[in-house]
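The structure under discussion appears below in the form of structure tokens.
Note that this complex is displayed minus one protein chain, with the remaining chains in position.
The first chain written gets the first letter, and so on, giving A, B and C; residue counts start at 1 in each chain.
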Amino acid sequence: MASNSFGTLFRITTWGESHGKAIGVVIDGCPAGLPISEDEINAELSLRQPGRTEYVTPRSEKDHAEILAGVFEGKTTGAPLSIVIFNRDADSSKYEPIKDLLRPGHANFTYLEKYGIFDYRGGGRSSARETACRVAAGAVAKKLLAHHGIQIVSYIQEIAGIAIEQPNLNSPDHLKNATLQSPIFCPDSHTTQKIIAKIEEVKKEGDSLGGIIETVGFYLPIGLGDPVYEKLEANLAKAMLSLPATKGFEIGSGFAATRMKGSEHNDGFTVDDAGKIITETNFAGGTLGGISTGMPLIFRVAFKPTSSIMKPQKTVHAHQKTPEEFKLPEGSRHDPCVTIRAVPIVEAMTALVLVDSLLMHHSSRL
Amino acid sequence: MASNSFGTLFRITTWGESHGKAIGVVIDGCPAGLPISEDEINAELSLRQPGRTEYVTPRSEKDHAEILAGVFEGKTTGAPLSIVIFNRDADSSKYEPIKDLLRPGHANFTYLEKYGIFDYRGGGRSSARETACRVAAGAVAKKLLAHHGIQIVSYIQEIAGIAIEQPNLNSPDHLKNATLQSPIFCPDSHTTQKIIAKIEEVKKEGDSLGGIIETVGFYLPIGLGDPVYEKLEANLAKAMLSLPATKGFEIGSGFAATRMKGSEHNDGFTVDDAGKIITETNFAGGTLGGISTGMPLIFRVAFKPTSSIMKPQKTVHAHQKTPEEFKLPEGSRHDPCVTIRAVPIVEAMTALVLVDSLLMHHSSRL
Amino acid sequence: MASNSFGTLFRITTWGESHGKAIGVVIDGCPAGLPISEDEINAELSLRQPGRTEYVTPRSEKDHAEILAGVFEGKTTGAPLSIVIFNRDADSSKYEPIKDLLRPGHANFTYLEKYGIFDYRGGGRSSARETACRVAAGAVAKKLLAHHGIQIVSYIQEIAGIAIEQPNLNSPDHLKNATLQSPIFCPDSHTTQKIIAKIEEVKKEGDSLGGIIETVGFYLPIGLGDPVYEKLEANLAKAMLSLPATKGFEIGSGFAATRMKGSEHNDGFTVDDAGKIITETNFAGGTLGGISTGMPLIFRVAFKPTSSIMKPQKTVHAHQKTPEEFKLPEGSRHDPCVTIRAVPIVEAMTALVLVDSLLMHHSSRL
Partner (left out) sequence: MASNSFGTLFRITTWGESHGKAIGVVIDGCPAGLPISEDEINAELSLRQPGRTEYVTPRSEKDHAEILAGVFEGKTTGAPLSIVIFNRDADSSKYEPIKDLLRPGHANFTYLEKYGIFDYRGGGRSSARETACRVAAGAVAKKLLAHHGIQIVSYIQEIAGIAIEQPNLNSPDHLKNATLQSPIFCPDSHTTQKIIAKIEEVKKEGDSLGGIIETVGFYLPIGLGDPVYEKLEANLAKAMLSLPATKGFEIGSGFAATRMKGSEHNDGFTVDDAGKIITETNFAGGTLGGISTGMPLIFRVAFKPTSSIMKPQKTVHAHQKTPEEFKLPEGSRHDPCVTIRAVPIVEAMTALVLVDSLLMHHSSRL
């Protein structure tokens, strides 16, 4: 199946293996006239970069995105954008000895069974490296959203059970800044410290942690999302569960809603000072019937603990089916909590969903 | 946007308003040669029916699906199936007085804003009545899955915080029977009693409850789902969040994974007595890299408490923006926990996702 | 494959067999607020009707389209329109004796081979009866185009080599009226007489004729159609070749262009009295680079002679592979020139392509 594309009117197609020559993304359907530069894209990419802080994997190369097509004199032309990131740090020889062992928590088992062939070097196409392309495309989508006054902020809400309080949603800029000031993208500095301590502890054990990313969309117009099968939250859920290592998605009250009564959960309507209809609470999380209400869009994504750990694990040989011990090669990079690096990726995917809904929205009325 | 279709190779398109002449579904892409009858479809529909037990809304009409096209001499022909359910119980006059009030927890606000027009009678297109069409289509999908040896069982896992233990997954037939024997689709009889008591209590208050539905897919071949954007769980998440009243989705360990360590969460590989590669645990929930592992597929969906309650609620007039009290008309049907009736719907949507993945899977290798 | 849909943003899905219970179409993506009635749809259907004049098949039933969903208080709501036409005249017993004979020029051979099953009654899904649904959907599309000032006129340009001169394109209304006044949809009355004489002659022989339909689109805005794979003429060509009995499509100068020189064929640009940029000639047929120029859109479609003839034909038995003579049963309806009834169908498909392009066009610029 042609499964490497996302979106309908603003459609991205990503390609490339983690240890191949390059990875890239084609963005088709971006309206003409949007100013966009390689620098803006690379600024977003640097947030996802391994090695941004000491709490993530110390991979040293720096991704550099190049725009090969679709921009003329600094603006989009309506033609597809092609963005490529050449791979630099691709010594894959160390994967040789373990190439026939099934990696617990990884996809080499299912890829091998599905395709009969697997590019074992660094995970091939199943590697999280693919998400760099999502971030690059997301940078373009965010620029387009900004043009329409929409802002998105994603941040760490919880790691290993250590959670922040619901942040103040009065100022997206303030929330964004607080997030960027934290080496782990957590807008609360006290919680940041606690989480960092936990990560350091687990890192020493060669083990890993999971966590939850929360995203808030600000200033969405009323009306984004389409009834029945293209509800805004349906497309967000798909976007998020398409990310590696995700195990769950919830919007607004989420799973907690299941323990509330209707009289508690229903958000009553009222009119604000500006004469705009709003809801008094926002358990809905910003949509009703799958369509944006104009209230902040709020959802959370659950990430499992990083599958790559330094401890030995029980496995089998892919072909001989003999029991084996799986151990990452000495000197392997080890990211004890991939959730952190996933923050800009979640933000990018959110942008892609919103942009597509926005372009769709044009044709809802005469 | 053309947003009333779901699926790619096995594609359904639903239509119809809750108080219009009829609702229906067109199923396009069903392989030729599948035996299917109206009786099989109606048997599935009766499970979703309001009035199946006293714990759901006492709406009295019985849905009857008719196949208008696509079946010849008892078998599918490769032509699209058209299934129609005529609406019988459609007195919508009682909605007149409240037609301009925004209904808390409902979509009339967002539909009005998006389209400038709203078929207020019973919720129009945003009504859960549309899900009858999903169940009808799901009956065809389940028949096709059965042909390939795949079974799905959905059941109530938790209502208002009252949860069952993880059921025994050794026998899908046993689990299915236990589920069907419960008036609330809960495979544990003790929990069934506790939940029924809770529902009766809340019903008297005119209030409502939410809950969680768990689904298990049995005997999936290895290889369903496609890399990157068409991961099996991504499509399941989209399918589930496209259902009315859903607030969350999680697969396998789900949100609980965020509090586990990698060494606990990674499912070790081993070989079973039949020589088949399996995992010792199944925190993954049946997929790796978005592709089915051959282990049971397990996921959960969170439903908010029913939005329609008998208590008065705070709202505003859609056009005059004046504060108003919203109260359902006397004699309105009241379903205190829609989660229960959603069980066959979740099962149907699961079937639709799996059938599409199965047909896609044919083209993955030479 | 899900192959019964056409269009992306304005998407139709048709269903139904010629001798089944009903045929129908779901229109998804029609903007809200468009006034549309069953009468308007039935007026279009009556043009396609067999028995409109004596020069087409004398089938007597009259199709009546019913809108089952998507219209509220006379206007579209953004919900899918469901239009159904119940079949009335469906005695299929006469097809029994020939059900295992391959029909020359028909699809029963390929359907049987592809699906292993064939609804032989009147051609099943491969019947031209399906096109009634296209006309019904086209009526909605034309209403939407009219709202944007766009008009389409299709007419007979040539039958059996008897052709009209290029009609005057100064007034779409005049061209439309001249076309409707002709019993064979040919805007020239003299040619109409000659063609009618030819049809009567061939009808007596039990034989059939083919012909060419020309279509002109008036007042298209500049900019419809999308670069590379969604060129306006590419989608028109697909739409036309999806019609039964079509053998060719050409736009503007068409095949005649292959015998012209570039200096003759290139349409020079100039400015008209209103200060609008136009071309002096219109060999292009209304598009450049697949995008509408604002000049009239002109294309032609070739139809083969009707496959159903009253003469005996050489064939084989589908299963026994024995040589057989194929003869339509006594009393079969015989339409000596289906091209005529195809005129409103071509117009409808043109409308569907243009509406989709128009909705797409909204998202081309910031």
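In this section, a residue touches a chain if its C-beta (ideal position, glycine included) is under 8 Å from a C-beta of that chain, and two chains touch if they have at least 3 such contacts.
Because the structure is a prediction, the values reported are computed rather than measured.
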Whole complex considered, the hidden chain contacts A, B, C
The one residue from C:His64, C:Lys94, C:Lys304 or C:Lys327 touching the chain left out of view is C:Lys304
Out of C:Pro31, C:Gly138 or C:Gly211, the sole contact with the unshown chain comes from C:Gly211
Absent-chain interface residues of subunit C come out as 1, 3-6, 8, 14, 102, 104-107, 109-111, 113-116, 125-126, 130, 158-161, 202, 207-212, 222-223, 226-231, 233-242, 244, 246-255, 257-271, 275, 277, 279-280, 283-285, 287-293, 302-309, 311, 313-316, 321, 323, 339, 360-361, 363-365
Per the touch rule stated above, subunit A touches the missing chain via residues 1-5, 7-11, 13-17, 20-24, 26, 28-29, 32-33, 66, 68-70, 72-73, 75, 77-82, 84, 111, 114-119, 124-125
Across the whole complex, the chain not displayed is touched by subunit B residues 8-9, 29, 31-34, 78-79, 144, 147, 227, 359-360, 362-366
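Convention: only the chains that are shown with their structure count from here on.
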Of all chains, the one whose CA centroid lies most distant from that of subunit C is A
Between subunit A and subunit B, the Cα-mean centres are separated in Å by 27
Flagged in subunit A as touching 2+ other chains are 8, 227, 360, 363-365
